[in-house]
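A single protein chain has been omitted from the complex, and every remaining protein chain is retained in its original position.
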Amino acid sequence: MVPNHSSAAKAVNYLQTRHRFHWGEAIPWILAILVFYFLPGYRLLATQILVMIIFALSLDLIVGYAGIISLGHTAFFGTGAYITALLATNNIPDPIIGLIAAAFGAAILGFLSGWVLLRTTGLTLLVLTMAVTIMLAELANDFDEITGGFDGINFTNSDIFGLIELDQLWYSSSYIYVLIVLFLSFLFIRTIIYAPFGRMLIGIRENPRRMSAIGTPVHQRQVIVYVVSAAIAGIAGALWVQVQGNVTTEVYAFELSGDVLIMLILGGTGRLYGAFLGATVFKILENVTEQVLGTDQPYWQFAIGLVLILTVLFARRGLFGIFEDLGNKWKERGQ
Amino acid sequence: MSPFLNEISTVLVFGLAYAMLLFIISVGLSITMGLMGFANLAHGSFAMMGGYVTVTLVTQSGVPFAAALLISFVAIALLSIPFERFLYRHLYRRSELDQVLLTIGLVFASIAGVTFIWGPDPQLIQMPNYLKGSVDLGFNTFPKYRIFMIIAGAMIVAGLFYGLERTKIGAQIRAAVDNRTMAESVGINTDRLFTWTFALGSGMAALGGGLGIQILGGIKPVFAFEYLVIFLIVVAVGGMGNIRGTFFAALILGIIDFAGKFYFPEGGAFVIFAVTILVLLIRPQGLLGKN
Amino acid sequence: MSDAVLETKNLNKNFGALAVAQDINFSLNPGARHAIIGPNGAGKTTLVNLLTGVLRPSAGAIFLSGEDITTMSENERVKHGIARTFQINTLFMGLTVIDNLYLAIAERFGGATEMFRPAGHHIKVQEQALHILTTLKLEENSLTVVRELSYGRQRLVELAIALALDPKVLLLDEPAAGVPSTESHIILDAVDNLPEDIAILIIEHDMDVVFRFAKRISVLVRGSIMAEGEPEEIATNPEVQAVYLGEADHV
Partner (left out) sequence: MKKFVAMSLVAVAFTIITVKATEAREYKIGFIGPMSGGAAQLGQQMKRGAKLYMKLHKDQLGKHTIKMIVRDSKRPGGPIAKAAAQELITREKVELITGLIFSPNAMSVAPLVNKSKTPVVIMNAGTTFIPNMSPHMVRVSFTMWQAGVIIGEHAASNLNCKTAVAGYTNYPPGKDSINAFRHGFEGKGGKVVDEIPMGGPGKVPDFTPFFQRAKSKKPNCLYVFVPAGNHAAAVAKTYQALAMRKAGIRLIGPGDITQDTQLQGMGSAAVGLVTAHHYHMFLKSAENQAFVKAWKAEYGANNPPDFVGVGGYDGMAAVYAAIRAANGSKLTSAIAMKALKGWKFESPRGPIMIDPETRDIIQNIYISIVRKKGGMLVQETQKTFKAVKDKCKELKLGKCGKKLY
């Protein structure tokens, strides 16, 4: 009976401790602070990467945890972006209010579209999410009296809490602002993931059929997580345009939906830090390849394509999977 | 000539020509997704490469247009075989997400690749004389090329249906789409079947790429990504793996797209997406898809 | 109303012109051990799907402890006390055994929508999960990912999940299907030892299993119940024999 007891104890220990923070989780935040101090010339790019991480994290909630594959997540990103921009041009330029309104607006859209679309799966869902986004992009382009169309809207935010200006050149305050929002969003998502709700999402991803047979109202729960994810994507969209001071129809671009999905899968789905790694690698490849190889040919596109293919073939769980494997090897060695 | 007949014939003829193009390109994607359950987002890349092969043959080597189409069909079909054997095959049993990542990677790489070779400018093609100009039918005039598209499309559709309904390999494909394990258990070599259908689908895409040059304003690197959306829509609306369904979807979407832009240009591409959403909400499995 | 825990009244299901269930009437009392047998394509799985709410009947009604559950969705019926196992393992293959159970129990306790307290703080859920694992002698596998278990042990997990739902009625869809004979005794022992107060409906092909386990048997042929009775009655029923011999002829 002794080994049984120890395996039971192990199981309990596993369940009770897995949500605890691991020291390795501090690494991205330390890196983010180092980037701030040592690469000031790349701060706007770095800020954009941080926003993309939030966006990819929101997508991870539905793709990586609930198993809902969407090629239309910019529907929420873009809605958050336009809400913020329109508030700012209508005398409500407070960035925090902008964020909150964006989250609410995107959540409402998430509820309405999720309720209807999430009855479908697979290719149908993929195409439907895509179609909704493209329709929104069309609307944004058509109603250019409001949205500014292709040229978009330029606006200025008021200072945060009336004190801190969102810096438009060195992006120091903007970077910190986005980093804080990222940190809070991350904590929120991480908490959800390790709560029973998150475990339940993983169940839906692993086997929706079985979830239903253990009494889970799968559709209803998917809608809930879709709404949460939409709200966070809305926040990402709001940040995206706040730091840039302008919004264009590109925030609804189908390509951006594709990019963020790629970032996520590249980094690794269903593991939170995949979003960090994927967004960073993607944006750096997009930006830095041309600085090394020049702009005469689309080398960056080729580089990204190659990295994606190699990742699929050789890193089965995305780039973060490589780190996990290394970590496991390290542990084995230690033992 | 009655304006009504004029308008109706305009919408039908132009819509039909576009529908044929959509069908020719999408049918391969539909089979790949239905038969192999593989989300091949790089399908448009094969269409694009077909377009480039056609352009190059016609403008550089002076090959007649029709012959160039056939050569590009064969060339891309052959080219796709190693892709299926060495890349796609590893992923048949992997998750949809891995498939998406691989094939989008291929899209990126192929866009860059054709830009390296042909540059970013759209490549144009001069049509042979027999396809230039228009035909006056009394109540309406139509460009010869559109008429050609419809006839060529109809022949391809007929050939494809004949091949699938009446030949052994067609029966095998249908059986495998229907139930792969069952097909394997009765001795169908699904591995080889996959390779051949994949090649056929890619070749068809190449054919579509070549046929589309004239009406899509030239072939250019971003083609692979730009038209992906519409191919996916056709497949989803038709029902994956269902060739009849793909045909009906192409027909409906092609005609509606034209009619929408003709009567309601302010709506832009809105109409076709609205129709797609409506159809898929009522029939998530597509018009003729399996439940 | 009788004191039956599960009862069907004239249950019918048509797919177009095809009737896959016709006027099915039967009832389970608490603690019942009831088997449904029938040749291939008789509609056994359809019946399970009707009972669990995966399919809606075309006509007729289903009662659970006297309450009409005909229009309830699958997940609501689970909450009301119907649990099932699947003919082909339907598990969370990428998760550990204990996580598989955790999900079922958390859902039953209504904690699955809890968003902000770590799952690890739900001690009661963990205790229950461990209890069930111990009952089924699975505790050594608690931290094994299900995919890495043998099919036979996966079959046990299938049973464990169903038990974790604390059902009044348990539907077992060929519990030993696909399990190599070396392992099948583990499953069958587990089935024998299921709590006595649960009403069990077993769908089974294997006559040895049926006669070892069932106290009552219904024979389903072409969507309707051809015969029902004690095992001995069924074994000697000439009509039933005809059906099975007829089927044997075809094989």
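For clarity, chains are labelled A, B and C in written order, and residue numbers in each chain start from 1.
Methods note: a residue touches a chain if its C-beta (ideal position, glycine included) is under 8 Å from a C-beta of that chain, and two chains touch if they have at least 3 such contacts.
No experiment lies behind these values; they were computed from the predicted model shown.
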Displayed chains contacted by the hidden chain, counting the whole assembly: A, B
Full-complex contact with the absent chain, from A:Ser185, A:Asn207, A:Gln242 or A:Gln301: A:Gln301
Missing-partner contacts on chain A, residue numbers: 39-45, 48, 137-138, 141-142, 144, 148-152, 154, 156, 168-171, 240, 244-246, 248-251, 253, 255, 286-287, 290, 294-298, 300-301
Residues from chain B at the interface with the omitted partner, ascending: 3, 6-7, 10, 14, 18, 112, 115, 119-122, 124, 126, 133-134, 136, 141, 143, 145-146, 214-218, 220-222, 226, 257-263, 265-266, 268-269
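Everything that follows uses one rule, which is that only the chains that are shown with their structure count from here on.
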Most central chain, Cα average position: A
Remotest chain, chain C as reference, centres from CA atoms: B
Centroid spacing, where centroids are CA-atom means, of chain B and chain C in whole angstrom: 46
Gap in Å, rounded to a whole number, between the CA centres of chain B and chain A: 33
Overlap residues in chain C, where contacts from two or more other chains coincide: none
Two or more partner chains touched - positions in chain A: none
In the complex, chain C residues that touch chain A: 52, 73-76, 78-79, 83-84, 86, 90-96, 98-99, 102-104, 106-108, 111-122, 125-126, 130, 133-134, 139-140, 142-143, 161, 164-165
Residues of chain B defined as touching chain A within the complex: 33, 39, 87, 90-91, 94, 96-98, 100-102, 104-113, 115-116, 120, 221, 225, 229, 232-233, 235-237, 240, 266-270, 273-274, 276-277, 280-281, 284-286
Complex contacts: residues of chain A adjacent to chain C: 3-4, 7-8, 10-12, 14-19, 191-192, 194-200, 202-203, 206-207, 209-218, 221, 224
